[in-house]
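The next block holds one structure in the form of structure tokens; read it before the comments.
Rest of the complex left out; these chains stay put.
Which chain is which? They are A, B and C, in the order written, and residues in each are numbered from 1.
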Amino acid sequence: MADVAGLEIAGVALGSRLFMGTAGYPNQLTLLDALEAAAPSLVTVAIRRISLDAYGGSLLDELGGRFRLLPNTAGCATVRDAVLTAELAREALETNWIKLEIIGDRETLYPDAEFLLQGTAALVKAGFVVLPYCTDDPVLCRKLADVGAAAVMPLGSPIGSGLGIANPYNIERICAQSAVPVVLDAGIGTASDAAQAMELGCDAVLLNTAIARAHDPVRMAGAMAAAVRAGFDARGAGRIPRKFHAEASSPELGLIGA
Amino acid sequence: MADVAGLEIAGVALGSRLFMGTAGYPNQLTLLDALEAAAPSLVTVAIRRISLDAYGGSLLDELGGRFRLLPNTAGCATVRDAVLTAELAREALETNWIKLEIIGDRETLYPDAEFLLQGTAALVKAGFVVLPYCTDDPVLCRKLADVGAAAVMPLGSPIGSGLGIANPYNIERICAQSAVPVVLDAGIGTASDAAQAMELGCDAVLLNTAIARAHDPVRMAGAMAAAVRAGFDARGAGRIPRKFHAEASSPELGLIGA
Amino acid sequence: MADVAGLEIAGVALGSRLFMGTAGYPNQLTLLDALEAAAPSLVTVAIRRISLDAYGGSLLDELGGRFRLLPNTAGCATVRDAVLTAELAREALETNWIKLEIIGDRETLYPDAEFLLQGTAALVKAGFVVLPYCTDDPVLCRKLADVGAAAVMPLGSPIGSGLGIANPYNIERICAQSAVPVVLDAGIGTASDAAQAMELGCDAVLLNTAIARAHDPVRMAGAMAAAVRAGFDARGAGRIPRKFHAEASSPELGLIGA
């Protein structure tokens, strides 16, 4: 985990440990209000090759003026498709940062580990700052960093599932050994999940569905921002150990009559 | 759960949903700083009959001047002992509020359900506002409210264990059906546990060991206060359902090229 | 846990650590086949005051000829009702054994701890061998044994829920300290739950819905009997500790080339 003062990826200081996606909001106003409520330091946007020339652009301009954008390759299933999408994104959004998504399974939207390694290597070579969305596999995360990933973004559970962190053991291990920042991506359902990610040692959390599809997205955005800070501070504060026997707080150490 | 605006117990509006204990801190200064960082609306203090006349009183005066005190009967194992302790507390601290603890097992410090019902009834009759520390048993919680408890305080897991909420099903059920406020008491280890308690529907959380024995109690106090608010807001915001199949956030709903 | 050789309750040796209920089967033939497949040492039957004189009796005769019957007071919500039902059962079935159920909540069917203590004491005084269905509260279990219960039957989770053992910590604690046999009752969904109950230290498991409402009750009955034995033997065999770091089985200790 980076030190308390702040998070840095590829030499860029990021003022918040919460990143947000922009998809699935009931409308643009709610999206903008949610962004304002949570104040993320990175905002992901989906690039899709086919229709890029068709979008209006005004929302994108507005977002780009206020947030650091992180284009992603959502929907890509091959290395070639992902690389092409990344290049389109670089041209359209004038950023060499890319969240690399290469989906290996249409149902779970799980990433393809092998293709991620190839895609990351290719994009790093082409000058990109690459943040791959990956499985919670400590060996994969290490190898992604070895080929140049600027951060790794392991999943907690399937995208949009709200199941939280299915395997805390793996996330903790990835954080403990990673040479680059670790961003928990996918699966978060509610505030306690986000806090837990930080307590396990993650450097940041990326949220989309949990906010966008909450009953009140703006209120949830604020809750998530507070939860990320709470989890980060709780980790920094050093939690008590888990004990399988009770330990009296009051009797031996009562304020009165000690 | 009480409405968003605030928590009320026995007609008294409480400005925060975090309550704190005062035992086990490394020193008084840390305790005071932690209280300042978390700003609890109730502060529990342990009353023990034998040595009540021996305490200096200056710390207690300072606490009493800044916080609403909630004396507790920690260390009592019989109804008679608990009632006597409550009466001493009322006299010494000039409050008729009492957190009723009657321990049924020295090792787990689990409460005795049967004695709690008797003790609550006796103290209510004697004019007390009674908040019993109890098991996570929905039937017991209902019966405690029936005999006049002003709130119920079910445990998450054993006191000081840091194991979090062992049985979220029971806590959620207690919250869903309770006619009085529900305060999660005991077992919290870190911020995500406190957030989860609020997400399950608790009206407040009482914390002692998780703050007092953290490596940095003051920082943990702030983290816990943020976590309680995050959990409360996340519940109010209406979380997404848990799904056992992934749901794409980006592809179908991409910001660009929709 | 009783020793390996066998389970004894109230001085009676029971040849199996699986008990079965008889309700909810698709038909009598399936019930009888399931009983044969699992060979339980106790079979519970529900007694209800109102219609006792209306039953035909042939099934009951058949069961009574082949199994030790354990009548229960299912459906009772007061001490008085449970005691009356127990007395009817004793007369009708010629057994002084009774599974005491006193329900405190119609939705969860959770037992009422306070009434169980009163009911157990009253029935013990009246000469019954009492096995109360209770919550997973270690203090309650101890007090039930103190007033004369011949065994305690804590729940894993709500009756018929199939949620398994919601709070393994409590079940393990109850087993570790109990002066009488502990029978896990309610909540089991599948074979691994039954094995886990035995691994936590239970002396036996009582199953009804998990078998009766399985797609193939007879096959599930056999699976459960195997699982109970597996869990009992696994506990007796002494499991390896849980480690949060991997330990090579092969490399250092390879069969070949050591």
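The definition used in the following text is that contacts are C-beta pairs under 8 Å (C-beta built on N, C-alpha and C of every residue); 3 or more make two chains touch, one makes a residue touch a chain.
What you are looking at is a predicted structure, and each value in this text was computed from that prediction instead of being measured.
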{"item": "Homomeric assembly size (copies in this file), of which only 3 appear in place", "value": "4"}
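Assume only the chains that are shown with their structure count from here on.
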{"item": "Cα-centroid distance, subunit B relative to subunit C, in whole angstrom", "value": "34"}
{"item": "Chain centre separation (subunit A, subunit C; CA means) in Å", "value": "46"}
{"item": "Residues within subunit A bordering two or more other chains", "value": "244"}
{"item": "In the complex with subunit A, residue positions of subunit B that touch it", "value": "21-24, 44-48, 50-52, 54-55, 59-60, 63, 72, 74-75, 92, 101, 107-110, 158-163, 189-196, 199, 208-210, 212-217, 219-220, 222-224, 226-227, 229-234, 236-251, 253-258"}
{"item": "Subunit C partner contacts - residues on subunit B that touch it in the complex", "value": "104-105, 108, 110-114, 117, 135, 137-140, 142-143, 157, 163, 166-167, 169-170, 173"}
